[in-house]
Structures are given as structure tokens and as C-alpha cells.
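Attaching a single structure in C-alpha cells format; questions to follow.
Our next item is subunit A:
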Amino acid sequence: MNGFVWGLIVGLAAGLLIAIAALIGVWWERKVAAKIQMRLGPQEAGPAGLLQTLADTIKLVLKEDITPNQADEPIFRFAPFLVFVPCAAALAVVPFATGWAPFNIASSALFFLAVPALSVIGILLAGWSSRNTYASIGGVRGAAQMISYELPRTLSVLSLCLLAGSISTVGIRDAWRWWWIPLTAVGFLVYFIASIAELNRGPFDLPEAESELVAGYFADYSGIRWAIFMMVEYGGMVAASLFGAALFFGGGLGLPGALGAVVFVILACTLATVMIWVKWTFPRMRPDQLMGLAWKVLTPMALVQLLVVGAVIAWL
Partner candidate 1 sequence: MTGFEQLQTRLAELSPKLYPLFSEEFGDAVIGVERSQLIETAEELRALGFDRLGMVTAIDRQEWFTLVYRVASRSLSAAVFLKTRVPREDAHLDSLCGVWPAANWQEREVFDLFGIVFDGHPDLRRILLPEDWVGYPLRKDYEDDRIIRRPDYI
Partner candidate 2 sequence: MALVDRIGAGLESLGGGIILTTVDSLVGWSRGQSLWAFPMGTACCAMELIAASFNKFDFDRLGTFPRPDPRHTDVMIIAGTITEKMKPAVSRLYEQMPDPKWVIAMGNCAVSGGIFYYDSYSVVRGADSFLPVDVFIAGCPPRPESLQDGVLQLRELVRTESIAPGKRRERTLNLPQAPVAHTGSTIAEGSGEVE
């Protein structure tokens, strides 16, 4: 029972965190994109446009919630939550502080890698139930992409597990040493690229490719349900950044109390900003190139990383 209450609290906190992350993340993305594009970005709502996303959110919540006539109504209405829940669940095992995660389970690294991948079901269902050609193509693309990038992402984290001798996120973070950074640099790169691809963000935003599929799998969603899809994107970005900062960079491990937390947050924010930067710089890939990248480049890279780490451990 205790665990259930705690789970409820963590769930609510995760939802809140994702909402806040989306509120700030969208604003930050618009500002960074504006900077890249020699613009100013949101300015009018609140100081420096900080309240812009709040206005957008209120507006979206109050918009008409359209279910197209030919759509499969129950699935169509439920699919956004199927995407949201795995994303929120992933936050439960992020090692926020030394030796502490909201849920410190033994195989939490595996949990973190496996559970967000479940949102592929939501994406597929959203695309399919819309009965819209664009949405269907987007959904199928999303499924193929997310399943393919699962492998390099898992392999890259596996080398950390090997180094730490643990498959718990807390265990990895506590065992972290600074010389892991140069040793797992390739692994981090693979993890980072695969995470962007998992989140369907540019340059891998094929499922929602604006210039081809208009909006992809959420083409027929409006109002609050569409806002949930947007929130998931930013929530996933936050989870991937926090996880990367904690595991690959130690997340301010060993620094005293508050300073460690600040360093952790700064590291995570930097990673998120780099994701935004990448999105607004690169063109989009083609589906076949995307698959080629996953299977021909990233997976071998992650395997080599694993071998190198194994050799180092054997040598030590």
C-alpha cells in the first residue's frame, strides 16, 4: 500500500514535471530557434515572452476537441494517453540525487530504456485510428524508427552497466568516475543520437515531417490531445537529458549538496539545448537513410564501444 501511495505521488510529480518542462521547454525552444534564425522569438506575453506557452496552453485546452467522423473514436481519444504514460513512467527511475531515485529498483536502467519505448504503441494507434493517410504513414514510420533506435540506445547504456557492474541507474551513478567520460564518449554520442531519434525530433522527425506529412501521426488531433503529444516530446527530451547527464556525466556526483544539484540541472539543460540546436540546424533524413544510420552506423559503434569497455575492464 505504501508503494502504491508513493507511486501515485511520483506519478503526479512526473506529470507536473513534464508539464513544467513543456511550458519552459517550448518557450526555450522558440527563443533558441529565434536566436539561430536571427529573430527575437516570443516577446509580448509576459517578460521576454515567458508566459507565451501558458497562453498557448490555455488556448489549446479550450479549443474544440475534434474527432473526425471516420476515425476509430475510442482508440483515437485514448491514444495520446498511451503515449504520455510511458514517458512519465520513465522519470520514476532517473537518479535525481546521489543514491536516490523515486523508484530505486534493481534493473532500473533496463526499465528506463524499455518503458518509454512502449509509447510506440500509442503513436501507431494514433496514426492508425485517425484513418488519415498522412497519419497512417506517420504512425508506421514512427514505429519503425523507434524500434530500430532501441537497439543502439540500449547497447550504448550497456557499456555503462558493464563499467559500474550494475544495471540500476542509481548504482551506475554512484559508481561513476570522471575517466568514464573519455572512455564512453562514443557510447554517449550513440545514446544522444538515438535519443533524439526516439523522441522523433529533428533531424529524425520523420513521423511528423512537416513538409511531407504535414503533421504526421497527430495530423488530426486538435486542442488538448494535440497538446499532450507536444508535452510528451518535451517530457521525453527532459528524461533523456536528465538520464544522459546523470549516467554519462555523473550529474555533479561528489560535489557538495546543492552545488551538485545545480551542476546536474545545468548539464541536463545543456543537453536539451543541444537537441534544440541540432533540430534547427539539420535537414531531415529520409526513412531509408534513417534506418541505415541505426543499423549500419550506430549499432556497430555501440558494439565497438562495448568491446572497448570490456577490454578495459579485463585489463584493469
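Inclusion criterion for the candidates: all candidates are chains of the complex that A comes from, given by their letters.
Brief remarks follow.
FYI, a residue touches a chain if its C-beta (ideal position, glycine included) is under 8 Å from a C-beta of that chain, and two chains touch if they have at least 3 such contacts; residues count from 1.
Note that the structure is a prediction, hence the values are computed from the model and not measured.
Note on this complex: subunit A touches candidate 2; the remaining options among 1 or 2 do not touch it here.
On subunit A, the positions that touch candidate 2 within their shared complex are 30, 34, 37-45, 49, 51-52, 54-59, 61-66, 210, 214-215, 219-223, 226.
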